[in-house]
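Missing here is one protein chain; the remaining ones are kept as they sit in the complex.
Read from first to last, the chains carry the letters A, B and C; within each, the first residue is number 1.
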Amino acid sequence: MAIHRFVPSVYYNTIGSHPPVLHIASGDTVQTTTVDAHGRDANGEVVAQRPNPQTGPFAIEGAEPGDTLAVRFDRLRPSRRRGWTRTSLAPNVVDPAFVPNLAQDDALAWWDVDLDAWTATLVEPETRLGRLSLPLAPFHGCFGVAPPIGQAIATSTSSTHGGNMDYRGFREGVTVYLPVAVPGALFFLGDGHAVQGDGEISGTGVEISFDVEFTVRLIKGKTIGWPRAEDDACLMAVGNARPLDQALQHATTEMARWLEEDYGLDLLSTALLLSQCVRYDVGNVYDPAYTVVCRVEKRWLPIAI
Amino acid sequence: MAIHRFVPSVYYNTIGSHPPVLHIASGDTVQTTTVDAHGRDANGEVVAQRPNPQTGPFAIEGAEPGDTLAVRFDRLRPSRRRGWTRTSLAPNVVDPAFVPNLAQDDALAWWDVDLDAWTATLVEPETRLGRLSLPLAPFHGCFGVAPPIGQAIATSTSSTHGGNMDYRGFREGVTVYLPVAVPGALFFLGDGHAVQGDGEISGTGVEISFDVEFTVRLIKGKTIGWPRAEDDACLMAVGNARPLDQALQHATTEMARWLEEDYGLDLLSTALLLSQCVRYDVGNVYDPAYTVVCRVEKRWLPIAI
Amino acid sequence: MAIHRFVPSVYYNTIGSHPPVLHIASGDTVQTTTVDAHGRDANGEVVAQRPNPQTGPFAIEGAEPGDTLAVRFDRLRPSRRRGWTRTSLAPNVVDPAFVPNLAQDDALAWWDVDLDAWTATLVEPETRLGRLSLPLAPFHGCFGVAPPIGQAIATSTSSTHGGNMDYRGFREGVTVYLPVAVPGALFFLGDGHAVQGDGEISGTGVEISFDVEFTVRLIKGKTIGWPRAEDDACLMAVGNARPLDQALQHATTEMARWLEEDYGLDLLSTALLLSQCVRYDVGNVYDPAYTVVCRVEKRWLPIAI
Partner (left out) sequence: MAIHRFVPSVYYNTIGSHPPVLHIASGDTVQTTTVDAHGRDANGEVVAQRPNPQTGPFAIEGAEPGDTLAVRFDRLRPSRRRGWTRTSLAPNVVDPAFVPNLAQDDALAWWDVDLDAWTATLVEPETRLGRLSLPLAPFHGCFGVAPPIGQAIATSTSSTHGGNMDYRGFREGVTVYLPVAVPGALFFLGDGHAVQGDGEISGTGVEISFDVEFTVRLIKGKTIGWPRAEDDACLMAVGNARPLDQALQHATTEMARWLEEDYGLDLLSTALLLSQCVRYDVGNVYDPAYTVVCRVEKRWLPIAI
């Protein structure tokens, strides 16, 4: 149950079987930092390349393909005042015929991130919105474990291994579950967002560096198909694909499997439950793979088996 | 500002230019009833044919193509105790390879809908869920106005005119806006659900007959592209299409237009706002057209112009 | 086996249960005319409204829901010299980020259609293509039978009843099969194209009025799910939906059913055959529903049963 303080000196733009930066054990906690999507650290210095440079990988002792890695996000905090976003909607989130109305430039907006006030406030440019000040809701847009068969997957997309899911539900206090595909699992994380709407439809949340603390737990012999997450209130199963319809299929199927494995629900029970209780949350709709989260409140479930 | 009590004797399975059952004026309120998706009324008698038989159409005096019809759902209440749902997930909401696991029969489940307790409780069949008792959240799965060029669109699908959207956000207290395409607008409604999860993924909410009260308001010369809705907290713009990606495009574009028209937001302001604040809700993912709702909280908006 | 010469005086913009313009018997042949997509006849006069005005409906004696209507296109000929097309690619067929490059105007191009030379030649505007002269390949972009439950479906889209499929394979000599959903079947046709690329990606083929001759045959008690077509060389099964993936699913499934019903192929045989021999043709990718055709050469099939 060690606590590791880790200062990264290398960052990766793919999630793959890169040399571990730290070996840790199940139960260990890591305190570290992540840079923003453009590679800027807490001082605003560029120390890594785009896109979405990742801290890690962290190797977990004893992890083997077919296991599940649980990662609890103990603490996720922006580590500087200045965040940024893009200023145009992505062409793929509006009607094709509406695209010519979108701004064609690549200007950035700047936000003041105030941990005391717990707000992100639009500073520049001036807009019709006046002083738009949003409550912070920090989360990592991109994290995951090394995928199978030697793949190295760009941090601009997502798949069964996790990746760039941009789901605002992966917030402090949530435990995520990832399918181990290589020895050591190799966990990466980065792309902190101080706040973000559903879909990351400008291609950005309020992009910022993070101080992060997380705790890993290895679940031997438990095999999952897609990332899952859990907090006190909810179970969340993730699907990453295009179109959204397919992401939704993956997420729903993964939830059905979860409910059977851990709660003993047959498909009749699952159908009756989900059809009246399910919530679908929309993660990233900007990248090559989109993200849908199938969420169900635990209060409707029987005791876990 | 008349109040009309209307007892339906005819029901339609398409939304089209059928003869009006009642002529009303802008500002008028209608109290009426709807039957369930299988045509059963408050007594459980089959009085109409499948699918989703509609009460109406109500003709609004002076409504012309290019206007907008606002309909406030003043009161939406189940009118009997017994609701029903299907008992299998739809094949299109799970992975193709998982489909053979789904139940192939067409059995129904029965729910007790208790307005005093404000709950829907699963009565039959017995499942691993025990006594699943959900808070009521009544809404109309299907409503709309007659579409243009003489179309009659099945109540099993949706489009710009509304239709079978199955969005649980269309609840009591919400005002919906519909694009008038024919003289008199011709408003229909039906397919009441006592409660429903996102997506209507078994093809059913808790299906039940309704007592309903609604108030219409005609907005002359205001033209919208897709259904919209509003309550004290939120604006909601709807897109109906497949895949979900396209429904999301329609909904986002319609919201951008709304924010420009009524709140004076240019696309820079809209991009900054939506990318950090938008919520995407998933309506129907069962029918030929899927529904996505683009929702934004009013507290982030400037004063309407 | 009568031959009917029919001169239309009314045109429809929906395919639905409109009053028949002519009653015919199985085996009868009809010689008639169709106007172009903008309602212009052989003289260039506007005699009907947009979109895709249809000649018909023709009621076939004895046709009942659950039957199949076979229509052989005996002769499909442009009936004037002047055809037209749009001049821009549709926004939905290019990358979203490429859309701003497309022409935003709605200009038309003009083509000279020469039956003797059997060519369509671009006349105006002048382009880098020089004198582009294409071999004629006439077909009806839109045809179908009245859909079930009283629907009236716009001629700008397609579904199980047929509609605006814009598939260049529906040419002279081909027999199409349509699922009868109402008494009399009610067959419509229109939207003649002198030539067209796959997808109708500008929203137009070379649009022109037609002289047409077709022969109907009623197949009692034969039920199909989607339009089918056949000529000496091939079987073709149609799917109409978005995305193309779903249209392809419908078309493949319909072909599998056809091969079982008429050729006695079990799914093992069908899988082996289609996976090595199938051709997928792309029809309309412009309208709300896209079209995919699953095509297989008859030479690979056993004798029909």
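By our rule, a contact is a pair of C-beta atoms (placed from the backbone, for glycine too) under 8 Å apart; a residue touches a chain by one contact, two chains touch by 3 or more.
Predicted model, so just to flag it, every value in this text is computed and none were measured.
Check C:G56, C:P147 or C:P243 against the missing chain and you find that the one touching it is C:P243. Within the complete assembly, C:V206 is the residue of C:V206, C:I224 or C:V238 that touches the hidden chain. One of C:I219, C:C234 or C:V278 touches the chain omitted from the figure, and that residue is C:V278. Remark: the omitted chain is touched by one listed residue; of B:Q54, B:N92 or B:S158 this is B:N92. When the omitted chain is restored, the residue from C:F170, C:F188 or C:Y290 that touches it is C:Y290. In the full complex, chain C makes contact with the omitted chain through residues 85-89, 92-96, 98, 101-103, 109, 120, 122, 125, 127-130, 132, 134, 195-202, 204-206, 242-245, 248-250, 252-253, 256, 263-280, 282, 285, 290, 300-302. In the full complex, chain A makes contact with the omitted chain through residues 12-14, 16, 51, 149-154, 159, 241-243, 246, 288. Seen across the whole complex, the unshown chain contacts chain B at 90-92, 95-97, 99-100, 102, 104, 243.
Please note the rule applied: only the chains that are shown with their structure count from here on.
Between chain A and chain C, the centres computed from C-alpha atoms are 47 Å apart. The set of chain A residues touching two or more other chains comprises 92, 95-96, 243.
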